[in-house]
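Every protein chain except one is present and positioned as in the full complex.
For chain A:
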Amino acid sequence: MSTVPIESLLHHSHLRHNSRTCRGTRSFSPCSLNLRSRFTSSNKLLVLNSSIGSATSALGFRSSKSVVIRASSSDTAVVETSQSESDDVVFKENFSVQRVEKAEGKIYVRLKQVKENDWELSVGCSIPGKWILHWGVSYVGDTGSEWDQPPEDMRPPGSFAIKDYAIETPLEKLSEGDFEVNINLNLESSVAALSFVLKDVETGAWYQHKGRDFKVPLVDDIPDNGNLIGAKKGFGTIGQLSNIPLKQEKSGVEVEKESKSAPDSTIERKGLQEFYEEMPISKRVADDNSVSVTARKCPETSKNIVSIETDLPGDVTVHWGVCKNGSKRWEIPSEPYPEETSLFKNKALRTRLQRKEDGTGSFGLFSLDGKLEGLCFVLKLNENTWLNYRGEDFYVPFLTSSSSPVETEAAQVSEHTPKTDKEVSASAFTDEIITEIRNLAIDISHHKNQKTNVKEVQENILQEIEKLAAEAYSIFRSTTPTFTEESILESEDEKPEIKISSGTGSGFEILCQGFNWESHKSGRWYLELQEKAKELASLGFTVLWLPPPTESVSPEGYMPKDLYNLNSRYGTIDELKDTVRKFHKVGIRVLGDAVLNHRCAHFKNQNGVWNLFGGRLNWDDRAVVADDPHFQGRGNKSSGDNFHAAPNIDHSQDFVRKDIKEWLCWMREEVGYDGWRLDFVRGFWGGYVKDYMDASKPYFAVGEYWDSLSYTYGEMDYNQDAHRQRIVDWINATSGAAGAFDVTTKGILHAALQKCEYWRLSDPKGKPPGVVGWWPSRAVTFIENHDTGSTQGHWRFPEGKEMQGYAYILTHPGTPAVFFDHIFSDYHSEIASLLSLRNRQKLHCRSEVNIDKSERDVYAAIIDDKVAMKIGPGHYEPPNGSKNWFVAVEGRDYKVWESS
């Protein structure tokens, strides 16, 4: 059963500043923040709006009063077993209700001096939940990136590094109920400011400050973007920057070193003062409740007794009617009615449930004529909140003979007004519209009087339109059938086994990542790699992933500048072409690493912002997304997440897409690439990727959709469905034209191997818990890459257990990718045996896996009935049946068998 929560669409929340007073002044007025859940695409307008400071609040998006509730019934079996349980029970059902409420609280930021040069910054939140502080620092002299990793000694225990620009630290619960994190500021480092956003792990929402990151200045020359926190009164005059000459040229590390040697001479911190600031926030909190309904036939009186019981807090009113003569039309039964019942518009009865004595909820008993066929009801929690069953009334059938089982997929509760209340809701709704349009009109005349620009009014209307459309989208989307596992399997089954598609290649592909983080250093990587072509082919690899080939601001290639300049630190364009040719000769296809999310600019605009491009693709700032304020793009809002370090490309622009398609085709033709590894695809909509794949017709393509798994207090959750769903959603958006790296599987392997928790490797349905369990043919499994391992080590696979990882991915469905460093290491021969086994047994991306064991210390599975494997220290032997198993590969804590 999968339901897509409405909330997931609203996970980008913004804090918006309403006060006009702080604009252009150096002093800080008390911040008043207004939290809104917003659809992602409204970012751009939001940013504009916050700088205009217009009076849009009159037109406010009325999300605050909506309470969304979902209910899902616990189990189908309940209905079926009910009859055997007790003869007179005719209906019994338990609905679990997820209630989402708005909780209000505050975020606070406190800077405190512990002793001289030892300051502590605390960030806290008063709303319960799993909060994570997502933060980074900027160093003195940094001009490029807003965010950098803080020095090691500033990171509180339990912090995780997110690539090289941020740290995530969970907030801890204090005794008084607040959640807080403390960061000891190392003022001897050259940290100039600390930026952060607060992330709500449960909903994925980000809480920002006035639409930007919170920023706490630690030196006095931080430019004021309106998002600074903390009093700045104490700071001296501007211009201290001149005290640190020539610092811009140096990287953060060097500056740090230097400043350690001479801590006090360069950095001006005399103005640092203690402060404490609070900002109100609100978030949606989910509560789990249930409603249970039991109907009995009383043998003596032949009456139907219905009991409704719930642990929902507060007054619960049952709005009900009975059904006769086979129709589900609501009718009013004859009296007597239960206590606290009133007649509503001659159409229904309203009965308030009695509170239970222990205060844990309420219940009600309804005694009804035995001839009735059923009871229809909806629950009313308050004026705006109605609880119904998947958009329809709850229906309790009384006739035992009718075997109609109640559909038990998911009961949905929403503000959606039930049928009987239609007139009321329509008029209430109408009033709302009239007021809104009137507000617009008033606004307009108001503006007229002030002779202000009509533009602002226009903008209000446009914003309103966008908000309404976003709202409509979120509801429509949540009510249209969601992507389910079954549907994929079905469509997979229809396909013939070997069919080349860009998402899977032949289905029998094995990838080799042909570089690491240091490969650029020699300047002749292409030539070095060529020499290994024969060896890689003989190992059994079919696809090679080459590093990004374009001119780049960073030597590794991930900050591309001129896309048509293919001379890089890895070698020249001719060496590249030659390499591709050599690999083709040995039967290995070659993937180009295409960085499409962002591109470094060649020129500054008149504001000094780098957002104008040169080279053959001389785009202007319309090619840059509008919602990253650092780069002042004039494009549309980003269709994905932003990568902070370079201008993010606006793929919604037709000219951009046309140019990218041309470039990809050119790379196919000129270089001879067979396909793509797509960098940072979180940054833009998967639908564009489909467009690019359709245009460039790759043999194989895989995207890097890398975000964080879900953790509770530092411990990884067992269920990572949300994580793999996001990856699957992306693949789906590409219409399956590209696969995606199975980050979920890697993460779960980490937890399983590191802590000896092999039970994690089977999901509740007994399938692999990663993307490979849901959409195997599009999952590219891996255990390490240039980011996670190599010399960066952002998320290194548990050391010494790599072979267990390979024993898993090289026997399982999905398309496995092996990291260069591992091939040419001590693991060489073991990996070679596993590769040859995979090819020999013809395991492929859609192979069937049967998990035989997943216990604390051992995981075992049989793949396609011909390969058995186990990982973990525990004991396992494949079942003795008709098959004769013999060990094919064996190593530390893993074993793989083939059947003869």
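The definition used in the following text is that a residue touches a chain if its C-beta (ideal position, glycine included) is under 8 Å from a C-beta of that chain, and two chains touch if they have at least 3 such contacts; residues count from 1.
In the analysis below, contacts and distances are computed from a predicted model.
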Worksheet, complete the sentence: Given "Beta-amylase", "Dynein axonemal assembly factor 4", "Sorting nexin 1-like isoform X2" or "Mediator of RNA polymerase II transcription subunit 20", the protein name in the UniProt record of the chain not shown would be "Beta-amylase"
Worksheet item: Looking at A:Val90, A:Ile167, A:Val595 or A:Leu749, which makes contact with the chain not pictured?
Response: A:Val595
Worksheet item: Taking the entire complex into account, which one of A:Thr301, A:Thr360 or A:Gln458 touches the absent chain?
Response: A:Gln458
Discussion item. Can you say which of A:Lys746, A:His786 or A:Lys895 touches the chain missing from this structure?
Written reply: A:His786
Worksheet item: Of the residues listed, A:Arg622, A:Lys661, A:Lys767 or A:Lys883, which one is in contact with the missing chain?
Response: A:Arg622
Worksheet, complete the sentence: The one residue from A:Gly687, A:Pro798, A:Gly874 or A:Gly891 touching the chain left out of view is A:Gly687
Practice prompt. Could I get the residues of chain A that touch the absent chain, sorted low to high?
Written response: 24, 39-41, 44-45, 48, 51-52, 143-146, 163-164, 223, 225-226, 251, 328, 391-392, 414-417, 419, 422, 425-426, 429-430, 433-434, 436-438, 440-441, 444-445, 447-448, 451, 453-455, 457-459, 461-462, 464-466, 468-477, 479-480, 517, 553-556, 558-559, 595, 600-601, 605-610, 622, 626, 629-632, 634-636, 639, 643, 645-647, 652-655, 679-680, 685, 687, 704, 786-787, 792, 794
